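Accompanying notes for the structure given below.
Omission of a single protein chain aside, the complex is shown with its protein chains in their original locations.
Lettered A and B in written order, each chain numbered from 1.
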Amino acid sequence: MINFILRRVVTSVVLLIIISMVTFGVFFMVPKLAGTNPAELYVGKSATPADVAATARKLGLDKPIYVQYGEFMKGLVAGREYDNGPDKTHCAAPCFGYSFRNDRPVWPLLLDRLPVTISLTVGAAIIWLLGGVLAGVISALRRGSVLDRIVMVVALAGVSLPIYFTGLLAQLFFVHNLHWFKGGEYVNFADDPFGWANKLFLGWVTLALLYAATYARLTRAQMLETVSEDYIRTARAKGLRERVVVGKHAMRSVLTPIVTIFGLDLGAALGGAILTESVFSLPGIGRLSIDAVNTKDLPVVLGVTLFGAMFIVLANFLVDIVYAVIDPRVRLS
Amino acid sequence: MKGVDMATDLLADGQSASGGTARSGPQTFLDVRDLRIHFPTDDGLVKAVDGLSFSLERGRTLGIVGESGSGKSVTSLGILGLHRQSRAKVSGEVWLDGEELIAASAERVRSLRGQRMSMIFQDPLTAMHPYFSVGAQIVEAYRVHHNVSKKVARQHAIDMLGRVGIPQPAKRVDDYPHQFSGGMRQRAMIAMALVNNPELLIADEPTTALDVTVQAQILDLIRDLQEEFQSAVIMITHDLGVVAELADDILVMYGGKSVEYGAAETIFRRPEHPYAWGLLGSMPRVDREVRERLIPVKGTPPSLINLPSGCAFHPRCPYEGRNGIPCRTQVPTLAEGSDHGVACHIPPADRQRIFSEDIAPAL
């Protein structure tokens, strides 16, 4: 088992390094290929060529890409100094770069936004996991019934309707018409738990609906497959109550693939639920990335991308470990 | 340990006597009367079992022989009440020790399942849950029917594994099914089926997935355990060799019906149904001189959705329509109450003569 974990850690680290190379390459090569100088993005269109060249030198943009990548990686591990004109700015490790638009290192920017994103996605994840699995199980057990059809239609709608549609509709209806929820700014959980939940609730449900739909369909398919397995027949032949047969024997098999997908989905959502955050004006990482793209703040875009990738790789790693724990055939082979 | 067993067994018996249907049925231990299991499907009604009757005493073994689609496995699941009521229409009577099960409540049948009647399945790898240890699965089977602590049940599971011949049972009890070999898995499956000392054990192709040397071990094990527990055993198989090893009585199924039913000796020595002759003629034998050719049954087993009219075997029967017998139009019935039932229109004297003159010499 320890061997297995170590192998996974090594794989994950290697994967992260590869991702960082590719992302870095894309973000710094594309402007070049497009014929624009990234330094121009920082100084603005009205700047003289001399200013641009000076900025490029200052940011190290005139150096070959592998040197830039090396400096970036060094910054990640050990921190980095930015020669910011008259004074130097220190960017402490892990340094994801320096946003000149915000005049701050990228990392604290991310950290500021992280609680919002976590609040949104973890809350939504709990709803979509419980709701989706429950709906899927009921649907499978009542296969062909009216209930089954309703769940599947809702699931289909959930998958196909985009968030900016359901989200805006929900806001219009529940916030503006019914006044069940307040609009306004995001508040921290520590400051006002009720306000926090009030602000997030529609976001949770909207985001959860999208995922819950997938989970319901997946659970239903898994459950239908599992109940026809021989070992389910054996469980019944032992005289177990139907509740135990489904709740213990079937669920154990159904949940295994669900756990895998859940880990990956959660990881991806933590990397930024861009649409949901935009629609519900939540200042999370997704919003940060949109703003950065709009202002062409390349270091932030790069930072967000790598940060998101980190979550996905981490989620992947955890899923592998969990999978090994729940499936003895993986663990013991 | 034994004391606990007996006490709980007595308790269970007492409950069943008071809670179950009053004893009014036949006096044999297991009595199946006119069992019908039909599945309505989009393509039509599948009559998987259609009017099956047999009986079985404690300590005896009934072999049910048939090919794929004969309804033999559906029968066993029907006795245990394992068909979904929404999918299958089950009618007829199944009397287990004086208690009728088809009309009994689902909860009542559940409480008997695994306790007084249990089942061994064909493929022990797929029949055991891959995510639970072998011990946990046996413990569970015991604790459904016995109100004991996990520790007591675990000890019982270890004892049971030891009794079915698993070496170092205390160590292997925590292993998962995939860590067992095929033969060991089937032993574990048997341990699970026998953990509550069932009086009726149904074995559905218990050795088909196993190698021949392991098959011999498992058949011997079932025989020994049967002697020890005095249970009634139903052995379902397509292999005439396996039934000959174990069965006291044999029931040959074809197209959801019983076509020949009698003592094992009779069925092997003086079979009277042309299908039984076909089965014997089809089998190469390791214990005899090699025949020049096998004598197969022509054609293929029928589809249960679209059974041939009259005698379901008539399209494959070489004697169909002989001397104007109504094979295509009338369904032959198995004589009730006789010790050798044959569902065939050929007159008994003719059948016996055909077998002794034409069939037996060629076997």
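The working rule: a residue touches a chain if its C-beta (ideal position, glycine included) is under 8 Å from a C-beta of that chain, and two chains touch if they have at least 3 such contacts.
Just so we're on the same page, contacts and distances are computed from a predicted model.
**Q** Choose one: "Peptide ABC transporter ATP-binding protein", "Phosphate-transporting ATPase", "YcjX family protein" or "Ribulose bisphosphate carboxylase small subunit". The correct choice is the protein name in UniProt for the chain not shown.
**A** "Peptide ABC transporter ATP-binding protein"
**Q** For the chain not shown, which residue from B:279, B:307 or B:359 touches it across the whole complex?
**A** B:279
**Q** Out of B:242, B:259 or B:359, which is the one that touches the chain we can't see?
**A** Considering the complete complex, B:242 is the one touching the chain left out.
**Q** I'm checking contacts with the chain that's been left out. Which of A:11, A:198 or A:281 qualifies?
**A** A:11
**Q** Contacts of chain B with the missing chain: which residues?
**A** Within chain B, the residues touching the omitted chain are 67-68, 167-168, 181-184, 211-217, 219-220, 223, 238-247, 264-265, 268-269, 278-287, 290-291, 293-298, 300-301, 316.
Throughout what follows, only the chains that are shown with their structure count from here on.
**Q** Considering only the defined contacts, which chain A positions touch chain B in the complex?
**A** The touching residues are 229-231, 233-241, 244, 249, 252-253, 256, 326-329, 332.
**Q** Within the complex, which stretch of chain B touches chain A?
**A** Residue positions touching the partner: 77, 80, 82, 110-115, 118-119, 121, 123, 126-133, 140-141, 144-145, 176, 178-179, 189, 192.
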